[in-house]
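Before anything else, here's the structure in question.
Every protein chain but one is kept in place in this view of the complex.
Up next, chain A:
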Amino acid sequence: MAVMAVHQFAQCITCHVWSPDQSMVALCPNNNEVHIYRLVEDKWEKVYVLQKHDQVVSGIDWSARSNKIVTASHDRNSYVWNLERSEWVPTLVILRLNRAALCVQWSPKENKFAVGSGAKTVCICYYEQENNWWVSKLIRKRHDSSVTSVSWHPENILLATTSTDGKCRVFSTFIKGVDAKDSKKGTSADSKFGELIVQLDLSSSWTFGVKWSPSGNTLAYVGHNSMIYFVDDVGPSPLAQNVVFRDLPLRDVLFVSEKKVIGVGFDCNPMVFAADERGIWSFVRYLGERKAVSSGSRYGSQFSEAFGKFYGQSKHGVNNDAVETSRTRGTVHENCINGIMPLRDHGTIIRRFSTSGLDGRIVVWDLENEQDLLE
């Protein structure tokens, strides 16, 4: 079984992230606070509560080297939290947004962070030493709708975004004085701040959960139409692949290696996608075990009742006893999974990761015993 641990932290979790040494987990229990838990003798103890936001915290990221937490919230602001003598001290970052901030991520070098927002803009924030202040620079007028997810390329310049306008875009975030001009790096370092490198118009509906592969060669994101997209050669002539799957749409993805992706979402059960030797991506299988669907309903999901009514009507009510309310989902998560975070052991291949969702649980998964999924 791939599940290592399950813990119910709250009624509902909007986002979660692990501390650099993975001894602590920070999560937002669907309110304006961030709770940090530490595992003490097999028990999760709440050690810190970060209270500063006025509205729901929609994104958290914890930088690996500098040990700083950045949070983004529907109150349109971000805070950078720094641990000073066992106390998390917040610094306000004025994002200059007129809509909610939706997602946040530290850049790989941790000198910048990106915030996606409902204001059709992306904020790139960096620290100004002389003013002791985080500055927010906006990428405006590029998105036609809310920015649902952001992802940094390992080289620290390119940023990928997904949006509810159905597109996936890649921008340059080069900031003079923050990023070193490296002539050898070629195209990416030559672009100006906010320059659109590529716009991918593959989905007919909302897009979510964009991620770069560990090398930065492949980009993956999902559409609300139960499709996942893989893009190679991100640049002037990208190579895109669509993979259709039979169940409910995904919300977030994670590259566990260059050729393997875990997708999580409304189906409550992580899905594994893999590329073969020719680089063709396909759905492999579900990670969690799917219990047999209860005999009361032929549709083992939250739709069972509605579907029963839908078909029952055509049979003039004959089949109505078969329609029962069934809440069997047969999975570890009982509601939509909205986030997946890696747990790094060592090296670039990720064996363990955690998922959190609207059911308030965090589940830790391990691929160790999944022989067919290990290269």
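By definition in this document, a residue touches a chain if its C-beta (ideal position, glycine included) is under 8 Å from a C-beta of that chain, and two chains touch if they have at least 3 such contacts; residues count from 1.
Note that in this section contacts and distances are computed from a predicted model.
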Per UniProt record, name of the chain withheld from view ["Large ribosomal subunit protein mL43", "Protein SDA1", "CTLH domain-containing protein" or "Actin-related protein 2/3 complex subunit 5"]: "Actin-related protein 2/3 complex subunit 5"
Hidden partner chain, touching residue among A:14, A:213 or A:226: A:226
Contact set of chain A toward the excluded chain (per top definition): 204-206, 223-227, 244-249, 298-299, 301, 303, 307, 310-311, 314
